[in-house]
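Only one protein chain is missing from this complex, and each of the others stays in its spot.
We call the chains A, B and C, going by the order they appear; numbering starts again at 1 in every chain.
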Amino acid sequence: MTEPLDYTASELLAVMSGRILVDGQTAFAGVGIPLLAAVLAQRTHAAGLTILFEGGTLGPFVVAGELPPSTNEQRCTRRANMLLSITDVLLLLQRGYVDVGFMGGAQIDRHGNLNSSFIGDPADPAVRLPGTGGGNDIASLTQMIVAMKHERRRFVEKVDFVTSPGYLDGGASREESGLVAGGMYRVVTDLAVMGFDDETRRMKVLALHPGVTAQEVRDNTGFDIDIAAEPKFTEPPTGKELGILRHLDPDRLYTA
Amino acid sequence: MTEPLDYTASELLAVMSGRILVDGQTAFAGVGIPLLAAVLAQRTHAAGLTILFEGGTLGPFVVAGELPPSTNEQRCTRRANMLLSITDVLLLLQRGYVDVGFMGGAQIDRHGNLNSSFIGDPADPAVRLPGTGGGNDIASLTQMIVAMKHERRRFVEKVDFVTSPGYLDGGASREESGLVAGGMYRVVTDLAVMGFDDETRRMKVLALHPGVTAQEVRDNTGFDIDIAAEPKFTEPPTGKELGILRHLDPDRLYTA
Amino acid sequence: MSDREITQKPYLKLRADTQARDRSLREKVMSLEEAAALVSDGDHVAIGGCTMSRTPFAMIWALIRARKSGLHCSRSITSSEGELLFASGVSEHILTSWFSQGIVWGISRIMRAYTESKRARFEEWSHMAIGLRYRAGAMGVPFLPMRAMMGSDVAGQLDNIHEMECPFTGERVVLVPALNPDIALIHVQRCDAYGNAQIDGLEFMDIDIAMAANRVILTTERIVSNDQIRRAPDQTKIPFIAVDAVVEVPYGSAPHECYGVYEPFFDHMDWYAGRMKPEAEAGIAAYLEKYIYGPADWAEFLSLLGMADLLDASRRGRSIYND
Partner (left out) sequence: MSDREITQKPYLKLRADTQARDRSLREKVMSLEEAAALVSDGDHVAIGGCTMSRTPFAMIWALIRARKSGLHCSRSITSSEGELLFASGVSEHILTSWFSQGIVWGISRIMRAYTESKRARFEEWSHMAIGLRYRAGAMGVPFLPMRAMMGSDVAGQLDNIHEMECPFTGERVVLVPALNPDIALIHVQRCDAYGNAQIDGLEFMDIDIAMAANRVILTTERIVSNDQIRRAPDQTKIPFIAVDAVVEVPYGSAPHECYGVYEPFFDHMDWYAGRMKPEAEAGIAAYLEKYIYGPADWAEFLSLLGMADLLDASRRGRSIYND
């Protein structure tokens, strides 16, 4: 066994969420960690992964060191297979061409609802956040993967505002609201990989990252979260994975 | 006064309907007489007329001697300003960008309804005609000009089938059906120019062509049609107009 | 006759069918015959192009040769390919807005013979209604609203059209249901081996048809490299994720036209129309025998059209770029 490698929390996040993507899938990716993770997946186990950006790009090539600042700049389009209008690329979600939506999150609750609109009372918020963008559409129409930092203030019992729907109030409430397709699939943090119970739709820990304890997850989660008595552990990031990430983001814009 | 010029019924039709078009208008034109008439208008009094084809062409240049066989061939697109999908060019009608629809007709009734679908009982027709194409859409959403031969079997009390709506049963029945915009504006034949009464929406003669009598129109119309006691007359085709038409259609495909 | 209807798929079924397709970037090049095998009897087959333009003629030719049956066909406007589909027995149901060889040739005798005798059905919708039905299918919604068709007998004789009042403005609109064809046949000027397609000139309804369908067969004048596609991704009109087969067929729309490559083979179309005049059904039966079933392959079909016609159609076709 060699020495464990050094990596940042963001690098861990990118590696762990990238591993969830499957070869041949079509994935809507946000910029930052999701994009890094998706490109990492393409260059490791999922060469046939198709990336889509909500700005209108289908199947681009992301140039190392030229990561796009949003999904809407020309950097997103280099050597793409197709460019579409925003509305048309989002309609691919609705038509069912997209397997996975992959984004970051500011605040999430036990049923996987995401808030990126308001902290506090929406009518008189403590913080007005930037809003949904395509988040609501993507979360409504795909299997979602969310990558985010594991902090108590981000993992809350109930979000202040449901910007991007997860399982709403749990159980069958998502389907009953009219959202018959998609749903929250995985939440990946710097501590663990979470999924959702098939019945209750409550968040549960599927695996802890190397060296993380169940107590650490509980301490950093603002609600009661299910963790197996003998939890599984993820495999640590490999040198190859970290090397690809550092090649892609040499200035550590997203992986500092 | 010079000798009256010789011209065919189709040439008369093209000249008379072309004159109705106004400079600066945007007109949806079918092939055949409507297209010839529209190009004639452009080359006489309406240089700023914009022609649209239901195949998806906006503002084309029609080459003399290369008249398109339908609105969907590349001949329709020469030196056009824009090509759109069929659905999008038809949506220009719905959005309100188009002033005039201009087409031929197989059968018309006293309220300006057009039939291009069935002769006889639609459930067991004597003749299955080719159908609406964009006719229904154009008639539903623009001020319509129809150019057709004036024959008793074509001008009927009530069409067997309303393919392209005129004023339906007359009066306010068109608006009441939900068709709040557009309506039949003019019917031009080889005998006369017809309009519609503002109240009853019944067809009436606005002007007879040179040398045509009111009785001739009545004899060739399958319903009781209003003609003023002292009818107006149109001006005969000029040498310039006929010259342009013959230049455009040297093989007399549409003007024999 | 419920087997003469095109039915609407529930949304979850539509999604599941799409998700079951291999949408990855993979090579899909095959022969006309292999592509024909992707079409099942009874399928709803949407036909790209319009009238005599970018008709996927070679693919239809292959379907007739493969003796398909019970196909429900749909197309914006139907020309001679519809006559052949009826007369060959491949289809007894075409949903379209207009059906005849072309205005200059008068009313189709074959269309009349088959529909008036009720051996086949010409289901008539307005041009825009068909466009919006495909578009609804492409958008993944069950319907779209429109402001035509009201008051007319075209709407009156259809039972899957619905009127409603807009909840925002109180205005009356017509709703038309989505069309999601089982398979779409589209002919393009060029695409890559993965199915990224570029279309020059008039698009007709092809993009919506491709995105709405559960399977897409592209025939193409030529296959280009994926690198060429990626150099101008804003020129891609149909993405590889929606395509299931790519067949390279030069002159694949003949005797119809392919924008910028060839105009219609007018001499042949005139001759064909004349052939139907004395006895339509016997005429088209002979045509099917000689031109569809007879040739060993597509090149032999083109040979029957003749080199002179091919050169003339090509000269006229390319002339669009002369200015």
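By definition in this document, a residue touches a chain if its C-beta (ideal position, glycine included) is under 8 Å from a C-beta of that chain, and two chains touch if they have at least 3 such contacts.
Quantities reported herein were computed from a predicted structural model and do not represent experimental measurements.
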Check: Who touches the missing chain here, B:50, B:72 or B:189?
Finding: B:50
Next item on the list: Using the touch definition up top, pick the residue from A:65, A:122 or A:243 that touches the left-out chain.
Entry: A:122
Margin query: Please identify which residue in A:134, A:170 or A:237 touches the non-displayed chain.
Written below: A:134
Note to self: Among A:41, A:83 or A:244, which one touches the chain that has been omitted from the display?
What the structure shows: A:83
Item checked: Contact set of chain A toward the excluded chain (per top definition) -> 31-32, 54-57, 69-70, 72-79, 83-87, 90-91, 93-94, 117, 122, 125, 127-137, 140-141, 161-165, 168, 173-174, 177-181, 253
Next item on the list: Just the residue numbers, please: which parts of chain C touch the chain that's not shown?
Entry: 8, 10-11, 140-147, 160, 162, 164, 166-169, 171, 173, 175, 177, 200-203, 230-231, 234, 323
Note to self: For review purposes, identify every residue of chain B that touches the missing chain, sorted by number.
What the structure shows: 23-26, 48, 50, 57-59, 61, 77, 79-84, 91-92, 94-97, 99, 180-181
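What we mean here is this: only the chains that are shown with their structure count from here on.
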Check: When you draw the chains as points and link the ones that touch, which shape shows up: line, ring, star, complete, or other?
Finding: line
Note to self: Can you compute the centre-to-centre distance for chain B and chain C, using the mean CA position of each chain? Integer Å is fine.
What the structure shows: 29
Checklist line | Whole-Å gap separating chain A and chain B, where each centre is the average of the chain's CA atoms | finding: 59
Item checked: chain A and chain C, separation of their C-alpha mean positions in angstrom -> 41
Next item on the list: Spell out, as numbers or ranges, the residues of chain C touching 2 or more other chains.
Entry: none
Item checked: Touching two or more other chains - residues of chain A -> none
